[in-house]
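Please see the structure below; I have some questions.
For this view, one protein chain was removed and the others were kept in their places.
Let's turn to chain A:
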Amino acid sequence: MATQDTRAILLTHTYPQQGFRLLELTPELDALLSSADAPVLELKSPSNALAKAVPDVSGQEYVNLCTPTKTYRIRQVQSSNSLHLLRPSAGRISRADIKVVEEEAGESGALNLPDDSVSAIAKCGSTLELHTPPDGFSAVPFLEKSLRLYDRRSEDVDEDVMMEESDAIEDMGATGMQKVREQICADVPVSAEQCEQGWVDICAFVDAKSGLTGWRPSARMRLNVWKRILDGTILQGIDLEKQFLVEDLWKSVLDDDESEPFPRGLLEAVVRKLCTADERPALPDAIKWASLERVECSSWVGETYLAVTAPTASSAIGRSEFLQAWKDCLPESWRGEASLSKLQNGVYQSPDPTTIFFVEPSQRQQVAKAAAGSAAAAKAKPTRNWHELLKTQKRH
């Protein structure tokens, strides 16, 4: 029972109420937002077109909360209880009103008013919770839909608009290209770092000469670039594993008449993807120097080759044929890297022991899940037997 000594605080309701949202923080977000140099976060949702092109598993509209490096899905959770925000009262309350609460307290009223009062200034019927799906967030599906496919056959060269020389556009290049990339990424509902990661992974590039359009090269185009690089390095004696000037590499892939087989941006995107991770400059910066990492680079080449030649189950190719072709796509000293074990999990599937085909990244998760499911089922069986075994043992 409260005694007269207990301090009572008057609770009031302020009109008009204010609008607030309550966001439940994860420990990392709490640490981030509480730090002295907390970054500005972003609430991102896909553009209408992108939302249709890349439907969410939930099939609903959504908003993601993005830190510079991480993405969270926001879920609004309704509560049957009401959450009120209190703050020390502004003191706009008359003594006559207080009597309503303090009716018969009379002279002995315990309230020291109006200083000791708090007021409910807002009511929230729901809170926002944050979730990260088990598969995480990737920018790749969104980028694939928002970038134009770059898949030019070499014989198209002459009529292709991309070859139109225009120095004026090239001059405004770097900043203009960065702007285009930022515009594209603004519609991709994941964090800037994940956007950049996805951009690098698919070798996306902005080409100033085609009116500042964002492109994603097809697997065939990427393989072509790689083959050109390989030929160039042999001719110019460039060792890909040692630091080389990207400028030199570019010169080495040019045709005899100095004409460009593909935009320089594409070459840089491929080099950026394949270069040793700690040498990779942040996206806005041009890549000037690079050296390639043999193992990762080799597996990327194998994967890309498979994507070009056997993109579906129906076009599966022979394994030995694939391995031979893969080896032929690598520098002489790297040929030993071409083996199925060097391909990342889920990249390929084999309909039978002698053939192999490429699995699209979007399909891989399902395959992995199905595999995990059957593995779990396989595991479950002996366990159950073991239980039964124990049971029978006990009985005897």
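In the analysis below, a residue touches a chain if its C-beta (ideal position, glycine included) is under 8 Å from a C-beta of that chain, and two chains touch if they have at least 3 such contacts; residues count from 1.
Throughout what follows, contacts and distances are computed from a predicted model.
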Among "RNA polymerase II holoenzyme cyclin-like subunit", "Chromosome transmission fidelity protein 8", "Translocase of outer membrane 40 kDa subunit" or "Exosome complex component RRP40", the UniProt name of the subunit that does not appear here: "Chromosome transmission fidelity protein 8"
Of A:Ala186, A:Leu245 or A:Ala286, the residue in touch with the unshown chain: A:Ala186
Among A:Asn48, A:Gln76, A:Gln236 or A:Ser259, residue touching the chain not depicted: A:Asn48
Residue in contact with the excluded chain [from A:Ile9, A:Ala53 or A:Ile317]: A:Ile9
Hidden partner chain, residues of chain A it touches: 1-3, 6-27, 29-30, 33-34, 36, 38-48, 65-66, 80-93, 97-98, 100-105, 110-111, 115-121, 123, 127, 186-187
